[in-house]
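Please read the structure below before turning to the comments.
With one protein chain withheld, the remaining protein chains of the complex are depicted in position.
For chain A:
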Amino acid sequence: MTELVSDNAEVTVLLVDDNPQNLKVLYETLKDKGYRLLIANEGEKALDLAHRHRPEVILLDIMMPEMDGYEVCERLKADPETSDCAVVFLSALDDLQAKVKGFNLGGADYISKPFQSQEVIARVRTHARVIRLERELQARNRELQGDQTRILNAIDEGIYGLDEAGIIEFANPAAAAIMGCPVEDLVGRNFFDLHFSTASAARDNLPVMATCRQGVAENQRNIRMLRADGSGFPAEYRSTPKLEDDELHGAVVVFWDITVELQNEQALEDAQALVQEQRDQLAHTSRLTTMGEMAAGFAHEVNQPLTAITNYARVSKRMIAGETPDLDLLRETLDKIEAQSHRASEIIRRIRRFVKKPATGKEVLSVSVLLEDTRQFAEVDMRNNEGGIQLDVAEDLPEVAADPIQVQQVALNLIRNALESSRAAAASEPVRVTASRCGDKCVRVAVVDHGVGVPEEAEEKLFHPFFTTKDDGMGIGLATCRSLIQAQGGDIGYERPEAGGACFFFTLPVAGVEGQPCTEEPA
């Protein structure tokens, strides 16, 4: 006789007895207590039900024909599906021998016949709860182990568990994939001997050694590790000590192959270097173009001292040819020759410096010296400008950190634009070049003219490449200026002056001040 008694109970209790009367009493005792009750009147049926329904608690009569309770218990415990059930023996046998035998076979408890219903209820409840908790715990454990395994299997980083001597106790599949051999070939090997060519020579300094020996966490990039076949690869790793009760038990090492990472970084660096090179090239080309435009001016500028030198030399020769040469006057004239030759070489030095390639890199600069130099440079070009260039540098201006040639290139470009615009408007006011402090971190240089100004619709596009308001312009100048100033960590911009004309400004970082690029508004 087998019967499913109560369907919706959480806990299943299997009642096994060959005596129908006893089964009835047990059933009456436990019904309405919230259990799902199964009943069996002989051993085979009991095993079958137990296997299929995995009851938490089995009330098992010892004295049964064919298969007695002991055998049933033994077989329940042997089946992994039912081994965790709580077996509570039922017997009239009230001797110690029987009880001990029952416990030895894995029985959980013992109820003597005739039963007290209170006792049955209490014992079933207790064992049901224990088994349920145990099963939940096991389920949770299995879940956790599953998660852990899945995580260990899923991640791309190799993971080793090492003991304090560096023997590999655990390796995840990724570690095996990286090392090019099965996990089994890794476990049991010495981490240091297996993965480092210098293991015998400089053991103390090997990666992870300090973690294994002193419990110090480590993190290193671009170390060279060996695969199982002896080939090397660049790796990054993190190692953390395994501590149990403050006692060091080796290390956990997470590592990964950074070959591709390094290649990508190199590619990025190469690309950045190329961009930088092309920017420098463009800046250089732009400087050469400027020099080309200014060539007539420079020829004139160099010819002035040469002309003066030739004249003075003639005068000197004539003096020497005279009967009583005036030596003082002669010396004075020779001094003038010297001064003029310095003047010529200074102009040439300035040109050569300006077209030098590549630019010199960042230096600590005096803005006032730089702007004065630039002003003299620009004056070559302003032969027909009535107003000229007026330089106005604040007295307590700090030095800036920037590339002098590139800054001069920008300043010269802005000043030449201003001169050209002033000329076009036949303005008699000078082009004003001012330098002032702007906040703690920046110096601001502004070039203001009273020229033809910038059309309102052009303002936005001023610094765009290939945008120009000049008939013969290429639209390269201001775009290059912006790229050059941004490379200095500064900013460049345009403001519309109320009095007309144009105002272009740029900022440069004060030397020794770290932080954001200089973009804030002037104080």
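The rule is short, and it goes like this: a residue touches a chain if its C-beta (ideal position, glycine included) is under 8 Å from a C-beta of that chain, and two chains touch if they have at least 3 such contacts; residues count from 1.
Everything below uses one rule, namely that contacts and distances are computed from a predicted model.
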Could you check which of "FixJ family two-component response regulator", "Urea ABC transporter permease subunit UrtC", "Peptide/nickel transport system ATP-binding protein" or "Cytochrome-c oxidase, cbb3-type subunit II" matches the UniProt name for the chain that's left out? "FixJ family two-component response regulator"
Touch with the missing chain holds, among A:305, A:451 or A:490, for A:305
Interface with the unshown chain - residue positions in chain A: 295-296, 299-300, 303-312, 314-315, 318-319, 333, 336, 339-340, 343, 382-386, 388
